[in-house]
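Sharing a structure here in structure tokens format.
And then chain A:
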Amino acid sequence: MIEGVSIQMILTFTTLLFFIGLYGFVTRTNLIGMLMSVELMLNSEAINFVAINMYLFPGKLEGGMFSLFILALAAAETALALAIILQVYKRTGSVDVKEVKELKY
Partner candidate 1 sequence: MTDFGYTLWIPLLPLISFILLGLFNRFFKEPGAGYIGMLSLGISWLLSIYTAWQYFFVWGPAEGKYEPVIPFKMHWITFGENLSIDMGILIDPISVMMIVVVTTVSFLVHIYSRGYMHGDEGFARFYAYLSLFSFSMLSLVLSVNLFQIYIFWELVGVSSFLLIGYYFVKPSAIAAAKKAFIVTRFADFFFLVGILMIGYYAGTLDIETLNNLSFIEKIITENQGIVFMGLSVLTWALILIFIGGAGKSAMFPLHIWLPDAMEGPTPVSALIHAATMVVAGVFLVARLFPLYYHVGDGFALRVVGVVGAFSALFAAVIALTQEDIKRVLAYSTMSQIGYMMMALGVSGFEGHEGLGYMAGMFHLFTHAMFKALLFLAAGVIIHAVHSNLMKDMGGLHKYLPVTSWTFLIAALAISGIPPLAGFYSKDEILHAAFEYSTVMWFVGFFVAGLTAFYMFRLYFRIFHNKKTEYAHPPKEDSKFMTAPLIILAVLTFFVGWVFTPFSQYVTPTREVFHYEIHWTSPLVWGSILIGLAGIGAAYFFYFKPTEYPQKVASAFGAGYKWAKNKFYMDELYMFVTKRIIFDKISRPAAWFDRNIVDGFMDSIGNTTVWISEKIKLIQSGRMQEYAIYFVYGVVILILIFYYYNY
Partner candidate 2 sequence: MDILTLFVVVPVLTVVALIFTRNLQQARLTALTGFLIQTAMAFHLVWKYLAERKAGNNDIMLFTKDALWFPDWNIHYSIGVDGISVLMIMLTSLIVLAGIFVSWKVDDLPKEFFISLIMLASGVFGFFISLDLFTMFVFYEIAVIPMYLLIGIWGSGPREYAAMKLTLMLMGASALLLVAILGIYFHSSADGNYTFNILEIAQNAHIPVEVQKIFFPLAFIGFGTIGALFPFHTWSPDGHSSAPTAVSMLHAGVLMKLGGYGIFRVAMYLMPQGTQFWTDFFLILAVIGVVYGAYAAIQQTDLKYINAYSSVSHLGLVLFALLMLNKVAWNGAMLQSLSHGFITALFFALIGMIYGRTHTRDVRQMRGLLKIIPFIATAYVIAGLANLGLPGFSGFVAEMNIFMGGFLNNDLYRKILTVLAVSSIVVTAVYILRVVGMMLMGPPKEEHKNLPKVFWYERTAIYILIFFITLIGILPFWWLKIIEPGVENFLKPFI
């Protein structure tokens, strides 16, 4: 519980963060930028869980634990994604998302 900050404000913030992440994902041309956007989205959810737990269901632990796992998985995901991006870079010579549209139709 943070004084002077209501749950609505936090949720509005996280929602904004989520959509910024989403927007980033669809507009970035750089794969790493896109990955960062995804991280943004995941982080917004992590905050979400913590805040909801704290504000609405103070007696419980689930939300907090959930956000911990989200962080862990986000890290794993980033690692994997970066590895694959590296591979893409090796094959295409760039990390531009426009380069990865050979498979289509």
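The working rule: a contact is a pair of C-beta atoms (placed from the backbone, for glycine too) under 8 Å apart; a residue touches a chain by one contact, two chains touch by 3 or more; residues count from 1.
Selection rule, in plain terms: all candidates are chains of the complex that A comes from, given by their letters.
Quick caveat, the model's predicted, so the values are computed rather than measured.
Comparing candidates 1 or 2 against chain A, the one that touches it in this complex is 1. Across the complex, chain A meets candidate 1 through its residues 22, 25-27, 34, 97-98, 100-105.
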